[in-house]
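A protein chain is absent from this complex, but the other protein chains hold their places.
Order as written gives the chain letters A and B; numbering starts at 1 within each chain.
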Amino acid sequence: MNKRSFTKLLALLFSFAMIAAACGGDSSDGGEDTTDTTAGDAEETETEDTVAESGTEAEGDVDTEVEATDAVATQGGEIAIGLEAEIVGMRPWEDTCGSPCMNVLPTIYDKLMEATADGGYEGWLLEDISANEDFTVWVGTLRSGVTFHDGSELTAQSVADMFPVQQEGATSAGAISASGLIGVEATGDLEITYTLGQANSAFPAYLSRAPIGMVFEPVSAAADIDAFNENPIGTGPFVFVSRDLDNETIVERNADYWGMDSNGTQLPYLDKISFRPIPDEGTRLDALLSDTTQVMHTLRQGTIRDARAARDEGADIFMFEFQGNNVGGGMFNVLVPPYDDVRVRRGLTQMNSQDNVIEALGGTGISLPGTQWFSPDSPWYSEKVAAAWPEFDFDAGVATLQDYVDDPERSDGKAAGEPIDAELSCPPDPTLIAAMQVLEQTWTASGLVTVELTNYDQQTHINYALGAENGFVGDHTTHCWRVSGDDDPSTFLNQALAPPTAEVAAANGLDGIVSPLNWSNYFDAEVFGSLVAATATDDFDERYALYESVMLKLAEDVPIWFSGHTATALGVRSDVQGLSSWELPNGTLGVGLPNAEGRWSMAWLAAE
Amino acid sequence: MTATDPGTKTEFPSERLTKVSTAMSIDARQGTPPKRSSPWAVFKEMPIFVKLSAVWLILVFGGAIYAKIDQVIFNGALPLQDPNFQTNNFDPSTGEFGTGDPIESPSWSHWLGTDAIARDTFARIVHGGWVSLIVASVAAAFGIIVGGFLGSLVGFIRGRTETIVMSIIDVILAFPALILLLAMVSIFKVRDLFIIAMVIGFLSIPAYTRVSRANSLAISNREFVLAARAIGTKPATILRREIIPNVLPTVLSYAMVAAAFVIVVEGSLSFLGLSVQLPTSTWGNMINQARRDIDLNLLQVVAPSLALVFTVLSLNQVGDWLQKRSAHRASAL
Partner (left out) sequence: MGRILATRLLRLGATLFAVTFLSFIMTSLLPGDPVNAILGVDAPRDQETVDRIRDELGLDKPLPVRYVNWLGSAVQGDLGESYINRGQTVWGDTIVQRLPVTAQLAFMAIIIAVILAVPIGVLGAYRQGRWEDQTTSAGVQVALSVPNFITGIFLIWLFAVKLKWLPASNWNRISDKGLIANLETAILPSTALALTQMAIFSRLVRSDMIATLQENFVLSAKAKGLSDRYVLFRHALRPSSLSLATIVGINFGALLGGTVVIETLFAIPGLGFRLINAINQRDILVIQGITVFVAVAYVLINTIVDLLYTVLDPRIRKG
């Protein structure tokens, strides 16, 4: 080829690519009408009467609700799922298990309990569970005829044998002590007795999470935990095939799975799933849009916004969104002046323009402003707390803060009239940083705050907040944070509001109870008392009143400021179905997909 | 040259590039230092594309300096929007919320539109030039002063000092540059522009040392240096009077090309979210923030990308041309 035709060819190739790109845009525009009628929209209209109470409607158009569907699932097919991050490992008791991991591990391991749409817990591998009067002994009965992937039978003894392994586990040891569990015994072929060291009415919640709720084959796990990581054995709907760290984890249909859907069809529907960690939010969405993956997992509403925009332009995708108890904002370190003074915390919170923060996070029309730990859809949500929360009122905020600044006795040792210092720090995610800059602008506008923005990577951020080096006080002052948990409130609140340091514990006669997870270091004896009381009863109204009182106190003392509830989502190619509306074995409607945790045994592909 | 030197062992591709022209210029030079000419005369000599490049550089860096003066001395009073002001957020001057929108299209009030939190993109790009300018200048200063001197010195005196210095340089070069940067940048709790510039500056030293050493080696064997030695001139004097002035022009023109590379490195760090603290705008972090919205407004990605590409391109153009010119002039002597 001579050089002239070579350059011509290059030019030709390039222009061809550009034209094709333009046409590609056209054709997907044309496809709009066809895509919109498939998948979730159909579900939404057909079954509105069965919408469960804890549906997930935010303002604007949220696609998904937890609902039952009459559509008949089809068997077969395989999908690739793009996850936010690689999971740490395949051992539920050892490896920390966040949202990406809660997509992978439940395909291999069944949980003993499962969360339901109305905020309760029902049996999954357990058929039922009940407690004695003071919630210190729990007795559960296992489902019969369940086998591990290696063919061995699941018995109560298997669950009892898991306990010694869990006591040594990196993540399960903490969960065991938090739940109060001290002993697990097989009291029958299928009967398990859990003995607790203290009352815990929310114990079943712990049996629905990875550290102590997931059932693994205990003999090989005890023999060699590293080998078990390479060859994990559970009873789950899928069987582990292979794992290529940072690239792909493959699971295949468990042909002997015990689970059935309501029509008597054996679960799971899919033949094979490939999990792909794609940390870059942009690439993960691009992978979905290009059908490189069929599912995208995201915890960022900016990505949800972009995915919605792509959908509205005709991309063949559907968003399963969930507005859970996942609220973003930040926290003050109340052990560090001037944040030990409620006027500072309150003033700064009043200067938090929630709508703008949500917009910066990309959450306008996706997320609601936050006033408490619980989202408006949660059974624990309280209108009273919402009314008590210090809403955005710039002038009131300035007045509150001014009062502190002019106080000659102010706690930070500065002269009266001098602005307070705020080091506002966030991990380097573009949307979090944008949100932080919104706060900076309003705080600075008051003329009473000198704001310094910092961003550390995630590990540094956590380490400063945790403050393991200085008795868990931490080095942070004001800190981006996101609190979340769709589990029973006790599972996170009892950690987050426990005595932050040994000194605080001793001063309140609570020796030995120190929680590093109390990030804001806020402690109030009455609040903690209410939290403990709430684990001693399973009466919903009683517990609701206790949690409401805790939230009211938080709205008054504002150790944590809330910006907006953050939606999480699974974006799917429009033929991927069954994620939002699935049922437990006993027919109860499941919780849906909180924290973008899909229940993949229920997913199926609609026929063309 | 010793037998151990033929390969260029460096992480900086631009150094490899210049190696060829550097060698050419050295071989061609016969001994006397080239004459100086005024910047305007040099500018007039430039071919059209190089002229355009020079104009672009003056605009970008001039704009960045103007923006900085505006921000620091005049407190934003000069005509340029505040790069960090969110036009939809609470505005203390009016006591009300602004009426701007995020991801606006270009208009008279926002020439390049607005970004995801309704800030003026044009102002952010102009301000973004400051980080590139500082990083490039500090790297060049470190490189020329420390690297240039070290290289000239060891290329002239040789011996054990050379072995030790070059071994240290080898160690630094053996680390993958980006990895080293990531690690060093992560160590510092607060990453302000000063720290970033210092780290990148430090990592620029090896490349400059190699370039200037190669030149110094060649010059040390020239007749006028040998003659000076023969008549008993002090080594320090030879270094000062003969070696350094002759190494400097090559190192200076190398600095242009190296600056282009350094700007790309800073861009990569920014893209990974590891460069200067926000809200300071850099072209890299603008690209990183806007690429999420690439389907909503392509311009928000394209504009900072073009600013980065044009600047790097211009530095390469001008740097190359200066190198060619010095080689050409030397051979004409």
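Keep in mind that, in the parts below, a residue touches a chain if its C-beta (ideal position, glycine included) is under 8 Å from a C-beta of that chain, and two chains touch if they have at least 3 such contacts.
Everything numeric in this text was worked out from a predicted model, so none of it was measured.
Listed by label, the shown chains that the missing chain touches in the whole complex are A, B. Shown as candidates are B:Ile103, B:Val146, B:Leu248 or B:Leu272; the residue that touches the absent chain is B:Leu272.
The omitted chain makes contact with just one of the residues A:Val104, A:Ala175, A:Met436 or A:Ala603: A:Ala175.
Residue-wise, the contact with the chain that is not shown comes from A:Cys97, picked out of A:Cys97, A:Leu142, A:Ile233 or A:Ile420.
Interface note: of A:Val139, A:Ile182, A:Val342 or A:Leu466, the residue touching the hidden chain in the full complex is A:Leu466. Within chain A, the residues in touch with the undisplayed chain are 2-3, 6-7, 17, 20-21, 24-25, 80, 82, 86, 88-89, 94-98, 170-171, 173-175, 177-178, 211, 225-227, 229-230, 242, 244-248, 276-280, 282-284, 286-287, 289-293, 456-460, 462-464, 466, 468, 485, 492, 495, 514-517. Although one chain is hidden here, its contacts on chain B can still be listed: residues 1-9, 11, 13, 16-17, 20-21, 49, 167, 170-171, 173-179, 182-184, 186-187, 189, 260, 264, 267-268, 271-272, 287, 291, 294-295, 301, 305, 308-310, 312-313, 316-317, 320.
Just so it is clear, only the chains that are shown with their structure count from here on.
With centres taken as mean Cα positions, chain B sits 44 Å from chain A.
Residues 281-282, 302-303, 306, 309-310, 313, 353, 356, 359-360, 362, 394, 428-431, 433-434, 436-438, 440-442, 444-447, 453-457, 460 of chain A are the ones touching chain B in the complex. By the touch criterion stated above, chain B contacts chain A in their complex at residues 84-86, 88-92, 95, 97, 102, 116-117, 186, 189-190, 273-274, 277-279, 285, 288-289, 291-296.
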